[in-house]
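One protein chain is absent from this view; the other protein chains keep their places.
The chains carry the letters A, B and C, assigned in the order they are written, with residues numbered from 1 in each.
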Amino acid sequence: MNENMEEGDDVLLFLDHKRTYLVNAEKDRIFHTHKGFLDLGKLVGKKYGVRIISSQGVEFKALKPSMRDYIFKMNRRTQIIYPKDISLIILFCDIHNGSRVLEAGTGTGALTCALAFHVKPSGVIYSYEVRKDHADIAEKNLKRAKVAEFVEIKNKDVCIGIDEHNLDAVILDLATPWSVVEHAYNALNGSGFFASFSPTIDQTIKTTIALRENGFVDVRTLECLVRGIRVELGKTRPDNLMTGHTGYLTFAKKAYNCIV
Amino acid sequence: MNENMEEGDDVLLFLDHKRTYLVNAEKDRIFHTHKGFLDLGKLVGKKYGVRIISSQGVEFKALKPSMRDYIFKMNRRTQIIYPKDISLIILFCDIHNGSRVLEAGTGTGALTCALAFHVKPSGVIYSYEVRKDHADIAEKNLKRAKVAEFVEIKNKDVCIGIDEHNLDAVILDLATPWSVVEHAYNALNGSGFFASFSPTIDQTIKTTIALRENGFVDVRTLECLVRGIRVELGKTRPDNLMTGHTGYLTFAKKAYNCIV
Amino acid sequence: MNENMEEGDDVLLFLDHKRTYLVNAEKDRIFHTHKGFLDLGKLVGKKYGVRIISSQGVEFKALKPSMRDYIFKMNRRTQIIYPKDISLIILFCDIHNGSRVLEAGTGTGALTCALAFHVKPSGVIYSYEVRKDHADIAEKNLKRAKVAEFVEIKNKDVCIGIDEHNLDAVILDLATPWSVVEHAYNALNGSGFFASFSPTIDQTIKTTIALRENGFVDVRTLECLVRGIRVELGKTRPDNLMTGHTGYLTFAKKAYNCIV
Partner (left out) sequence: MNENMEEGDDVLLFLDHKRTYLVNAEKDRIFHTHKGFLDLGKLVGKKYGVRIISSQGVEFKALKPSMRDYIFKMNRRTQIIYPKDISLIILFCDIHNGSRVLEAGTGTGALTCALAFHVKPSGVIYSYEVRKDHADIAEKNLKRAKVAEFVEIKNKDVCIGIDEHNLDAVILDLATPWSVVEHAYNALNGSGFFASFSPTIDQTIKTTIALRENGFVDVRTLECLVRGIRVELGKTRPDNLMTGHTGYLTFAKKAYNCIV
């Protein structure tokens, strides 16, 4: 991996967990924070991980943005899927270099970015989004995260049909996932993965039933809860507040009807 | 992805969620189950996803094993880390094609397999294991999962030192992670990822303090709970039993002491 | 509270969390365990809390059974509601000395016992149970827990109607709680409490809708998860396994339609 910040490279300025800023290392660029300003030109040619001091004497760390940072920093208009849910999708669906994946809807591209990051360089993400304005934002977010070349955004309604075939996975984050189940079946390879994220139990039930009726097997639903722990010597305890719910994840695999 | 089962290929025979069998498609190979026997030779040349009927008339699905299946089917002597925890490590540490990762201890290779699967083909896993017997089992498990060529298992104690440099991530699942923190710092790239999995809160506290004292930033601990949902029309409810705890995950990033 | 074990008094023999026995202090009574036998006559006249040694030299503690112990030790044929759920019902419904409460179905009386224990001596529990065999078991369980005199078990179907009026609370643990909502409304005092325990989300939804359509206000549903923590110096961690789900609790209060 590249260790140095070159002119224009993305940098995550880290003050603490709640205060991070996605900026660019750039000559003559000044960045203003409530803790004073920073001369981002100083970062050019230095290693990721160095510290930089603001005009008020406050120390920031200049970190390399991770995919998780890109997701949280996205220009977003829609509710984004959380890293905890994305990570389970990646693991359960074997998303890795070379995977050919259909995703819908693109939204502002949070899940798209993460998927693209894991299928590159040999794989591809076909991402369907019915709303042009979302697709445009997603395009920008993908470029910023440097994964745009592995994604084909299609301004189409996936509920009407899927153009691709022999897909390794179909991954849905949309209002009516059950209406895509039959298309997904036709577009997938044998043993291919289906995954759907839905906030409500009603969507989850409808999708599960559609999967069972359409030749999918190993159909399962789960929810994932992540709780932060505040570690402090002599005063360790979980966080007071936590995210109680984002959505249910439903997974399945395509089986053929034919019997050998 | 290859769609057909060739002679010798791994196949996951799926009866239901609790009854799956990892076998090989092989001419003249008979597989015995409590639901009758199956002629595995019938699978050769067929597509993954077909159905096969046992001598007692019970239908099994012949699925392509996923990385998650390999993990659960491993020949194991040690407690393995769960998919839910593995998936968060992969996401938080940006494990993808090309990553250079140190892992310790190897154990029987569950986490190793998953990491290797995601760094291939350009990346590499250096996996330290002090016990020779575990390293040998892990080697077999890696071969079975077809990722052995991306892993270098080292029969060494990581607490004594790390040979590698410029690593992208150091990932620990061992009894005394705090004793590796300084070595990890030296072996990592700037902004490189540290992750540690520990069953007890005491290990977690010691590791966190060591990280804070050794130049790591963005230090955070979390726990992940996954609950299954039984979806049945008119009778949907979460599973009665769930895994209440596997371990705490502690993440951090390396920052340099130098100030620009 | 009475401190001494008299002839015939209930005693909880405590070996460890998983091995406890509900017995009686009784002259000439021998109790056999897999750790040897105990002479229960020795307990008569002694204080609750003393220790008693088995013929194999193993120490048991002779504790006073708590209401929670009676619940767990019940002769049961039906799934019982858990203490965590009972405790929330007691708190949310202000169950205390003097409360007049309708409960249905009785089942084998676990919830009935706990409710009776908290309304005595001035209150009363009207407990409807359609199955005679369950009612009979419950009667015995109530006697054992010494609260039978505060309970009137009625071998009737609560879905058909409720005989009582001016109740402080109606508490349901049955298959079709929504069918009791209207009867509950008529039987309750103004501002009276409704509570229902249901394993499935479908029951919960139907009940909630019936409550909203029938003049109830402050309608809310929650679920309660309890996780045990294994405290051990240097090795503290949550339990591996936990109860992931028992049921959803739905609460409401009766409001009158009239406007002042």
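Definition applied: a residue touches a chain if its C-beta (ideal position, glycine included) is under 8 Å from a C-beta of that chain, and two chains touch if they have at least 3 such contacts.
Note that the structure is a prediction, hence the values are computed from the model and not measured.
Enquirer: From the touch rule at the top of the page, work out which displayed chains the omitted chain touches.
Expert: Looking at the entire complex, the absent chain's contacts are A, C.
Enquirer: Which of C:Val23, C:Ala62 or C:Ala135 sits in contact with the chain that's absent?
Expert: C:Ala62
Enquirer: Can you work out which residue in C:Leu22, C:Leu88 or C:Val130 touches the chain that's missing from view?
Expert: With C:Leu22, C:Leu88 or C:Val130 as choices, the missing chain is touched by C:Leu88.
Enquirer: Based on the whole complex, identify which of A:Asn4, A:Ser55, A:Ser122 or A:Thr243 touches the chain you can't see.
Expert: A:Thr243
Enquirer: For the chain that got dropped from the picture, name the residues of chain A it touches.
Expert: So the residues of chain A touching the unseen chain are 199-202, 227-228, 234-247.
Enquirer: In terms of residues, what is the contact footprint of the unshown chain on chain C?
Expert: Per the touch rule, chain C residues meeting the hidden chain are 1, 3, 14, 17, 42-43, 46-53, 59, 61-64, 66-68, 83-84, 86-88, 90-94, 96-100, 114, 117-118, 120-121, 166, 168, 189-193, 201, 204-205, 208-209, 217-229, 231, 233, 236, 238, 248, 250, 253-260.
Simple rule for what comes next: only the chains that are shown with their structure count from here on.
Enquirer: In graph terms, nodes being chains and edges touches, is this line, ring, star, complete or other?
Expert: Topology of touching chains reads as a line.
Enquirer: Provide the C-alpha centroid distance between chain A and chain B, rounded to the nearest whole angstrom.
Expert: 21
Enquirer: I'd like to verify one number: the distance from the centre of chain B to the centre of chain C, where each centre is the average of its C-alpha atoms, in whole angstrom.
Expert: Their C-alpha centroids are separated by 44 Å.
Enquirer: How big is the gap, in whole Å, between where the Cα atoms of chain A centre and where those of chain C centre?
Expert: 46
Enquirer: Give the residues of chain C that touch two or more other chains, as numbers and ranges in rising order.
Expert: Counting only residues that touch two or more other chains, chain C contributes 201.
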